[in-house]
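What follows is an incomplete set of chains from the complex, kept in their original frame.
Chain nomenclature is as follows: A and B, assigned in order of appearance, with residue numbering initiated at 1 for each chain independently.
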Amino acid sequence: MISRYLLLLASLGLAPFLFGQSVDPLVTGSADAVVQAAAPATEEEATLDSGNTAWMLTATALVLFMTLPGLALFYGGLVQSKNVLSVLMHCFAIACLASIIWFAVGYSLALTPGNEDGWIGGQTAFFLQNLSVDSLNGDHPETVWIMFQMTFAIITPALIVGAFVERIKFSAVLLFSALWLVVVYCPVCYWVWGGGWLAERGVIDFAGGIVVHATAGASALTLAAMLGRRHGFPRSLKPPHNPGMVMTGAAMLWVGWFGFNAGSAAAADTSAGMAMLVTHLSAATASLVWMFVEWRKTGKPGLVGIVTGTIAGLATITPASGSVGPLGAIIIGASAGLVCYYACGFVKEKLGIDDSLDVAAVHGVGGILGTLLVSYLGWKGELGGLGINADNWQDQLVVQAQGCLAAIALSVVATYIIVKVISALTGGIRVSDEEETKGLDQAAHGENGYSLS
Amino acid sequence: MKLIKSIIKPFKLEDVKDALSEIGIEGMTVIEAKGFGRQKGHTEIYRGSEYTIDFLPKVVIEVAVPDDIADKVIETIVKAAKTEKIGDGKIFVIPVEQAVRIRTGEQGEVAL
């Protein structure tokens, strides 16, 4: 099983030849905004636009809402009742920790001008030391930009929670998330949105197909493979303890995703409007496709299924939401529903990896899929595409693939190393059998999920 | 006195209760349970993975009755709870040596 997995990774790694090419630089959405952030000094004339600021404040609230409580509930409902609190705790603690790290070093490393090679950002904004209340990022306050991007740095490690639920030590969760954020998230974010080497090649990743979903997915798979399967996997697991909680979380993710994608326009403008529209259409399409596939395959359309489709549709449109039109969104949504559905089975049944809540299959595969599809679907004139200026979509596809591969490679390697290091520090990142059986709520947190009488 | 302990399908509870009321049984105690038996469980499928549910929801009804009406009670329950599909459940009859009504301290059959 492990060998199969290594094979898969190797085959992904087989494409380094791609790494030599480049297309015309093009700057869209977030990247645009970041570049401005990176060079505020050059825009003396910049003034604050209250409308854009209003939307960015709102978008920030929406994206925080995605993690707290959205993702927490989405994940919490999928596990057994004896582990529900531990999952909520993971998401919550990661959110807090990531915020502090973002403040201390993350923002600086990810989004401020860095070294010439384009590998990592600068150190001048550590602890936000030079931040003035009046600094602007484009036409909204830099404080808002820091906050908006912080919510991305919060949700990305929180996504990985799905890989290790029900069997990991809480201390390992904290250590892993902290290191991962600095070692994986910040660099990739810099490459794509901070003006780094991928941005220079013209990679398109409007709201985080590479930065958020590919990194989280690849890391999740690696971590899950290293951590091992839950007892009972795959044949005698208990079903999701609270599908209504799953749906509640998914609905919040959907609503919050409007802030994620439309907020990545960094303004309340036509780009934000189109991003919201295509985001929604992709989510709706993927949900229905997943539902019908499941209906056909199992005889019954399930609630957990349809909302998983939603998340797949949302993850997949994310990188593309600044470049495609409505028709493109429908195609992306339909692909997401189909491909991610089968990816779930593939990871669990074929690879035999207990990526427990399907982070790799839904987020990873979805994010990569969208990142690749955007090259064609975003092509100007094709199916309502809006955004691509490269000479032909094939060139763009190559750049997109480079982006995915680079992110995956870093994620896999860094995750492997981080886990090894943490294992040494914590005496193994997995709880004892007894604790796993007892449930993490009691074993790790001393609390009970439900005391209904 | 006998304690008649019946394991039935949950949706039959109302019917059994009504049938017992009709023959004059005024009290019973009901407990939720999970049953394992010839009626095998089922699988639920989430995201393409199968989850096996071994235990099926059942309801246990306990009625304490005087010896002489035990048979009638059993008959009544069987009639009301039967669907003739596998998994209908069982009735067990257990001896009761003493019964007490807490409110009054009354003992024996009057306490039922």
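FYI, a contact is a pair of C-beta atoms (placed from the backbone, for glycine too) under 8 Å apart; a residue touches a chain by one contact, two chains touch by 3 or more.
A quick note: this is a predicted structure, and the numbers were derived from the prediction, not measured.
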{"item": "Assembly formula (labels as shown, counts from the whole structure file)", "value": "A x3, B x3"}
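In this text, only the chains that are shown with their structure count from here on.
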{"item": "Length of the line joining the C-alpha centres of subunit A and subunit B, rounded to whole Å", "value": "51"}
{"item": "Of subunit A, residues touching subunit B in the complex", "value": "234-240, 294, 297-298, 300, 302, 304-305, 308, 341-342, 344-345, 348-349, 358"}
{"item": "Residues on subunit B engaged by subunit A in the complex (per definition of touch)", "value": "44-53"}
